[in-house]
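Okay, handing you the structure first.
All protein chains of the complex are present and in place, except for one that has been dropped.
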Amino acid sequence: MADDPTDFVIAGKTLRSRLVLGTGGISSTEVLGAVIEASGSSLATVAVRRVDPAASGGILEVLRTHGVGVLPNTAGCYTATEAVLTAKLAREAFDTDWVKLEVIGDEDTLLPDAVELLDAAEQLCDQGFVVLPYTNDDPVLARRLEQAGCAAVMPLGAPIGTGLGIRNPHNIALIAQRCSVPVVLDAGIGTASDAALAMELGCAGVMVATAITRARQPARMAGAFRHAVDAGYQARLAGRIPRRYLAQASSPVEGTPDL
Amino acid sequence: MADDPTDFVIAGKTLRSRLVLGTGGISSTEVLGAVIEASGSSLATVAVRRVDPAASGGILEVLRTHGVGVLPNTAGCYTATEAVLTAKLAREAFDTDWVKLEVIGDEDTLLPDAVELLDAAEQLCDQGFVVLPYTNDDPVLARRLEQAGCAAVMPLGAPIGTGLGIRNPHNIALIAQRCSVPVVLDAGIGTASDAALAMELGCAGVMVATAITRARQPARMAGAFRHAVDAGYQARLAGRIPRRYLAQASSPVEGTPDL
Amino acid sequence: MADDPTDFVIAGKTLRSRLVLGTGGISSTEVLGAVIEASGSSLATVAVRRVDPAASGGILEVLRTHGVGVLPNTAGCYTATEAVLTAKLAREAFDTDWVKLEVIGDEDTLLPDAVELLDAAEQLCDQGFVVLPYTNDDPVLARRLEQAGCAAVMPLGAPIGTGLGIRNPHNIALIAQRCSVPVVLDAGIGTASDAALAMELGCAGVMVATAITRARQPARMAGAFRHAVDAGYQARLAGRIPRRYLAQASSPVEGTPDL
Amino acid sequence: MADDPTDFVIAGKTLRSRLVLGTGGISSTEVLGAVIEASGSSLATVAVRRVDPAASGGILEVLRTHGVGVLPNTAGCYTATEAVLTAKLAREAFDTDWVKLEVIGDEDTLLPDAVELLDAAEQLCDQGFVVLPYTNDDPVLARRLEQAGCAAVMPLGAPIGTGLGIRNPHNIALIAQRCSVPVVLDAGIGTASDAALAMELGCAGVMVATAITRARQPARMAGAFRHAVDAGYQARLAGRIPRRYLAQASSPVEGTPDL
Amino acid sequence: MVVNGAPRTLAPGATVSDLVSLWCPSPDGIAVARNREVVPRSEWPSTPLSPRDVVEIVTAAAGG
Amino acid sequence: MVVNGAPRTLAPGATVSDLVSLWCPSPDGIAVARNREVVPRSEWPSTPLSPRDVVEIVTAAAGG
Amino acid sequence: MVVNGAPRTLAPGATVSDLVSLWCPSPDGIAVARNREVVPRSEWPSTPLSPRDVVEIVTAAAGG
Partner (left out) sequence: MVVNGAPRTLAPGATVSDLVSLWCPSPDGIAVARNREVVPRSEWPSTPLSPRDVVEIVTAAAGG
């Protein structure tokens, strides 16, 4: 029955947690370890960047040590061509065909470029990638991405890193109702209640990066999001009460003593 | 430090849970038991009503069995006089001097009557009651109730039973910042994210009745609220990121390959 | 019929304009004159302050010159006693028994003190004043003020001078529906659309001070509010369309050519 | 100076009014005439539909009689091909190269299909049309449409006919700031305050159809929108006050008598 | 007299204790108001009821 | 042929002009697509219609 | 005496009228409170002031 919990499955793979972790902005590998533990996440994004011979690297080790799957992203790509090549490099480097596809339109808003995004998604799906596109909150584009073969869609709540929450809950609800692949809210989340709302609106999962990694206490915030995602998911299953314009007494009227 | 968890203490009594349960609208004592278990609540409200010789009663037993404290309310009272007498009856019947003070202005909105409420609060505080007044979201009235000696203040999010959530977060934040007694959001909560938001705004606890008891799956919803209250509380402690107008990249710009 | 325009009448006096002007924050009598002209207002507030022998005064002249009624306020009063005496001084000084009654609870929020406000309102109504109380957005208090004999009620949209608009439209709508005296939204307005919304919610008028007097171009802003109040009022009379979850085509489907 | 009124110019043509009228849903040509008069609009949309030999037609006459420009739309088109052909038919039939370009993704939301829309816009711009695309509220797509040569962009507030207002003011503000062609808010408007808000957010104009034509009193509502658009525009020019968290007195503190 | 809103006759000399034992399966969780005054549990046995008394016997109900 | 979605027979050699005058009270505000191509007004008289043609005759309707 | 918060000495037998004319360019739009009681305009001439009086003279200021 639709009201019972179901597994969170993307491309046939069951994920332990509905909270997908973004590692951007993390201050150290130690903090990353603590955040992963507190979040319970089983999937985390990484960016594809030039090797710095000086750098220690180590992020892959931390993820592996904690049994967290690697989800490479194509952050920083402005064209389908760049994004496709980045995805191929990621597949080669990390031995995964999953990719969080990002193709942005400008550096101020970091909002997706719908046309380039769909183009890249079609190319990567054709080449056997498991594509999770970071998209805007457009229900039509979300379905076109699904039709192109994407394994999930990741609509934004607000621009990346703004912490403005879900600016257009109506669109997120429409996307969740109309897509058959999992909808994972991505970007814009600022605090725990935003994540709970996303799940209540019908999302299958939530991705959080900045709101955790740049919080004053990242590990504590990771735990907060873990509970919030579960709370929102359970609340949706439990079936909320309808909204009323006027009040409804929660104490019985009958039996009131005459005092 | 302000960012570490603290106990939830009202009138010197430490409560295990920051979720206060309202029993109104519960369908059976069995469901109540399941809801208590799932909620983790350690305090629950009851109404004072005429004994029905036919009725089985039993609600007090259920609360005692689960080690949940009884918080009698004065629901249905329209004047200070009625409310004070109801509180005295409750003290006699349930052997507690705690009372959730409700003095409402009309039956359509069930909104508090500020003047009668403050009058009743002053009388009951003078007579040694531990008074938790259900009040509107007026920061000035909240402080006057505190000055009258109330052990906590319980501002509403929206009218009782409406499920409209927190209509005026700005006022709730002002109340939480300006009162030194615990602020427990009461009334209007519809779903888990509302409760998380209340805690993020600075509330020390949340009271939920209808949203749990009349949910399609009350016990599941109780669990959702348990997690939501904790999530919101932890998120506040963890220190959320600031809101930004424009985006901030969560993946590094430096090191982007030239593709 | 309820959908036809009606006069804006307070205490038997018909006001030409539904926009009540607050003069606080005005930079000069010249600007005040321009603002009055642009606003079309026929009623404006003044504060009661010590005579400054050095000062030119002149605000009363400007109002008289433009045929604008004087509405003295009791701004700065914290108790019923102060407010009642201030109202009496205003009656003596300005030869009017109208008073915008303000009794505030603290200097940070300038929010009304419900108990002192109602006390002062009852005293002044008994002494024959035409009382327009600045109140919070509490539907119960609004009705008690009406029952005390107030000629209108002036609920706030947000704290004075904040420009936060109408924080709780649900309460304003409830007040407008449940009071039989005119409801004039007061305080918190930031821009024209806030005033239009107030009228759409059912208010009979809107009072604006800071949003006009401290705007970059006060006279232009006064004109904007004049149009906004009228727009909101006419829109309410005209009967807005219902809100829909999904779209409804505004172009006919039948007759679409097969292209 | 940016704060002075400027003409509303699209493709070199100055429009008398910033309110663009949609004729869909109008009940008769008589009502249309009254609505045009009340709205002050100088531009109105029409759909391209099969000739009904039985029908009286007459809408073009009404527009011409009132000196209102004809803006044909491509409502009902799902592909760029259909939209382009419809635009060509419109140019032939109405002797205008202006077109409100609509390419929708599905019949439930009537939301634009970003990819088909941009494709059609590019084709029509290349063929010398003056293209006003109905688009979603995506700042990146809006700029791509501008770069394709569109004479204006018409982002939605909410899905067509829903009356939900502006669901995402943040995006509309971003679009208005970042586009150099006029931004005309289209779709979703429910009442006058929505239109005022659109102008305050930086739009150069507002298009309204259903909210006027299906109002209980269409002509009165048209007048309300006329004033609301002007109010919002003037308010933006006038420079609104900043939002504050706490109150700011609008009556002077100095000179308060000691009562 | 009137008990919980309904007329009721009691044997002469009956006390609050008598009424409660008559009315309630158990005195636990019960309070009594006589003519809008609380009658403390300790005084039930020593409080006689008169025909003109208005009595309210209350307990806990799900609420709030 | 098919005109606006319905089958229709026309005299042999009939032109778009003939069809329009038959179909519309006035040619004003009218456009014609023949087999998904616009037929410019100027070419109506010289454009014969064949039985296999699919024709759309459109005008303005309230909309948008 | 104290006038508008500041100490002030007046000639013996001075009335409210004297004070107002001294204090204000014009009596128009003025009200006077003496020891927290309003002194009606009509009683200004007949109301003497004593050294212990606390007087407030008020008028309109931009506000509200």
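When the chains are written out, they are named A, B, C, D, E, F and G in that same order, and each has its own residue count from 1.
Here, a contact is a pair of C-beta atoms (placed from the backbone, for glycine too) under 8 Å apart; a residue touches a chain by one contact, two chains touch by 3 or more.
Predicted, not measured: the structure shown is a model, and the values here were computed from it.
Undergrad: Which of A:Glu102, A:Glu116, A:Asp194 or A:Asp230 sits in contact with the chain that's absent?
TA: Residue touching the absent chain, from the options given: A:Glu102.
Undergrad: If the hidden chain were put back, which of A:Pro72, A:Gly105, A:Pro218 or A:Gly232 would touch it?
TA: Checking each option in A:Pro72, A:Gly105, A:Pro218 or A:Gly232, the one touching the absent chain turns out to be A:Pro72.
Undergrad: For the chain that got dropped from the picture, name the residues of chain B it touches.
TA: Where chain B meets the chain not shown: residues 250-252, 255, 257-259.
Undergrad: Can you name the residues of chain A that touch the chain not displayed here?
TA: Residues in contact with the chain left out: 22-26, 32, 45-51, 53, 57, 59-60, 70-73, 75, 85, 88-90, 92-94, 100, 102, 209.
Keep in mind that, in the parts below, only the chains that are shown with their structure count from here on.
Undergrad: With contacts counted as defined, which of the two, A-E or D-F, has more C-beta pairs across the interface?
TA: Counting C-beta pairs in contact for A-E and D-F gives the edge to D-F.
Undergrad: Would you kindly say which chain has the C-alpha centre located farthest from the C-alpha centre of chain G?
TA: Most distant chain from chain G: F.
Undergrad: Averaging over Cα atoms per chain, report the distance between chain D and chain G in Å.
TA: 61
Undergrad: So what's the Cα centroid distance for chain A and chain G, whole Å?
TA: Spacing between the chain centres: roughly 71 Å.
Undergrad: Report, in whole Å, the distance between the mean C-alpha point of chain A and the mean C-alpha point of chain C.
TA: Computed from C-alpha means, the inter-chain centre distance equals 45 Å.
Undergrad: Quick check: what residues of chain C touch more than one other chain, meaning two or more?
TA: 22, 24-25, 47-50, 73, 75, 85, 89, 108-109, 111, 164, 170, 209, 213, 245, 250-252, 255, 257, 259, in rising order.
Undergrad: Two or more other chains in contact with one residue: find those residues in chain E.
TA: 4-5, 33, 36, 56, 58, 61-64, in rising order.
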